[in-house]
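If you scroll down you'll find the structure; I have some questions about it.
Only a single protein chain was left out; the remaining protein chains are all shown in position.
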Amino acid sequence: MDELEIDAVAEVELDDPVLVEGLPGVGHVGSLAVEHLLEELEGESTLVRRVYSREFPPQVSVEDGVTELTCAKLHAISNPDGRDLLLLTGDHQAQTNDGHYLLTDAFLDIADEFGADEAYALGGVPTGELIEEYAVVGAVNDESLLESLEDSGVEFREDEPAGGIVGVSGLLLGLGERRGFDVACLMGETSGYLVDPKSARAVLEVLETVLEVELDYESLDERADEMEDVIGKIQEMEQQQQQQQMDVPTDDDLRYIG
Amino acid sequence: MDELEIDAVAEVELDDPVLVEGLPGVGHVGSLAVEHLLEELEGESTLVRRVYSREFPPQVSVEDGVTELTCAKLHAISNPDGRDLLLLTGDHQAQTNDGHYLLTDAFLDIADEFGADEAYALGGVPTGELIEEYAVVGAVNDESLLESLEDSGVEFREDEPAGGIVGVSGLLLGLGERRGFDVACLMGETSGYLVDPKSARAVLEVLETVLEVELDYESLDERADEMEDVIGKIQEMEQQQQQQQMDVPTDDDLRYIG
Amino acid sequence: MDELEIDAVAEVELDDPVLVEGLPGVGHVGSLAVEHLLEELEGESTLVRRVYSREFPPQVSVEDGVTELTCAKLHAISNPDGRDLLLLTGDHQAQTNDGHYLLTDAFLDIADEFGADEAYALGGVPTGELIEEYAVVGAVNDESLLESLEDSGVEFREDEPAGGIVGVSGLLLGLGERRGFDVACLMGETSGYLVDPKSARAVLEVLETVLEVELDYESLDERADEMEDVIGKIQEMEQQQQQQQMDVPTDDDLRYIG
Partner (left out) sequence: MDELEIDAVAEVELDDPVLVEGLPGVGHVGSLAVEHLLEELEGESTLVRRVYSREFPPQVSVEDGVTELTCAKLHAISNPDGRDLLLLTGDHQAQTNDGHYLLTDAFLDIADEFGADEAYALGGVPTGELIEEYAVVGAVNDESLLESLEDSGVEFREDEPAGGIVGVSGLLLGLGERRGFDVACLMGETSGYLVDPKSARAVLEVLETVLEVELDYESLDERADEMEDVIGKIQEMEQQQQQQQMDVPTDDDLRYIG
């Protein structure tokens, strides 16, 4: 295995496509969002590239007894009604600093090949607590990109994200800028504790506008309902525990009675 | 020391051999199994390769005062009654992600040299508790391999192994697939707490069928009996501790009596 | 991204300049000091180099919604009244041992380009407690440099810094020596708990002498006052907590009363 091995699985002609990145991160917001896009646009989608690397963890995933070596995948979406897309998914990020730079350059090379010069990196920004309203926070690698995204409902906040943006998302912005790509990062607010379909939906609603696609959210909403159930059960269990702690007589109680 | 140094210790003509991997892992199931194969087939066995690497931990093992540099070993088994074999053993796995990819490619290169295009990666899958029945769980890198292994008693379970298969075993499946090898991973269930000869035996019983060898299990059974003794003693000690905790009068007891 | 990518942003003729390094470290003393120099000498300052590297953490910082890829920056100061300067700043140090050696060699290469053969590495030495007096402790890579620095108020102590000097500061001394640079490290004493503007000021007062510059300290003093306020509040909170602990009746108290 070389540092990088890129399998060209198929070739598709795309017209000025947009790269959309959804590798695993906070709340799995980015990966949920891009996987939903893939589902919704399945009819127009073709797997075009698999990217293998020594920088990925040395493992295989197993499904129905059959294994698959860790890789990142790019699907081309030839979209008659909106922008053409190049969707980037995967189960893992690189495991070293070096690796992040190497892989992001590889993803930008592939985007170049397909004629893209715009990209969206999707992710989550953790709030540390469960929330009701789901804002989408943004960052761009050139200030000319601010206005139209603000018009599409993205919030640019003065001190966020604190600590910057790390990993492939951050480097798509950073290396993209040096290579002539316009890149924006869209981060859905999320607690950070759970896989968050509501946050993914908030991000997708922004993308619907900028990529000129229309999406159905039924399957994502189902996942959101499942999540609500899980949260509800956790909260019940916590209340029960507190109740029990209050009911047991303590040593002090017994001493006074005795 | 280069990245890799392979000593050709001897040359042996093998006919369509099978690579069998038993590097250290969960419960030492794989290494126990392959070491037992080596013992049983000693008469037909020749050490053919030693693999040294900067990716192995920088250490020597010591036996009777004499040292040996960390390496992986391959023995060729010229087997008149069944399949020819290439047995892979070692005391350590690679220490970095990079290293796993490098070493697995080296093992597949050697397998290539000897004319192999099939491999079995042996290991354990941890159950987290002591068990009575020892199933063998499987994963393959091509679905055409499922049926005959199911016929040989291997179980392919929907959600297992959770988290995939890591290390050299996983990469034998993953890189093997890209290089034209048919690879199956056989994992004996084991608690994960102890070195487990019973789990190794379960895996070997499957291999007896697929490799057309007949094995005697006396020495493995002896080790299994020793292990039962150890487990028995641990359980006794735990019961005694609980007994003692019950017998000591507590402060509360004394208070009521006083 | 190569191992190193150096953007030549502008060219400036400097006369026998001094490299002054202020990368992040203990108490942020070095970075505060060099950022203050940059502010004070803004009129004569030109950004000349940006250094990108795979050895920097893979991230972008965000300001007003616009991102910037991690890099180190060098500003040239053409100083009519004192020594010409090359100021080195950045938000991060390298993330591996290898990386520190690589980046320090790059900084010395750039210093070479601009005709420098002297350098000051600025940092902090932690005392572990809040202090009133701020000494500046020194280390040099050649004993001929000791005397004039002692005359400028730098203290050379027998057992300090214990454990030596690590990172880019240490290597500017170490690699600088092998490459013909005279290098001194100036470390302001600091608690190590806070960003310390008073320590930065102490270091700058030494530099004023050796670099023949005159500096105004108003903005640094403002930051120092803010820091005093923060320390004051922390101390108040601690006192209140102790007070509360003394006032609550304990179980023992109640038992005697009862």
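Per-chain residue numbering starts at 1, and chain names A, B and C are given in the order in which the chains are listed.
Convention: a contact is a pair of C-beta atoms (placed from the backbone, for glycine too) under 8 Å apart; a residue touches a chain by one contact, two chains touch by 3 or more.
Note that the coordinates shown come from a computational prediction; the quantities given were computed from them, not determined experimentally.
The absent chain, not drawn in this view, touches the displayed chains B, C throughout the complex. Among the residues B:E55, B:D84 or B:E189, only B:E55 touches the chain that is left out of the figure. Per the touch definition above, the residue from B:T70, B:S152, B:S191 or B:T209 contacting the chain not shown is B:T70.
The hidden chain makes contact, of the residues C:P17, C:G30 or C:G170, with C:G170. The chain not shown here is touched by just one of C:S45, C:Q59, C:N79 or C:N141, and that residue is C:N141.
Across the interface with the omitted chain, chain C contributes residues 97-98, 100-102, 104-105, 138-143, 146, 156-158, 160-161, 164-168, 170-171, 173-175, 177-178, 185, 252. The chain not displayed touches chain B at residues 1, 5, 52, 54-62, 64-70, 95-96, 251.
Just so it is clear, only the chains that are shown with their structure count from here on.
A separation of 37 Å divides the Cα centre of chain A from that of chain B.
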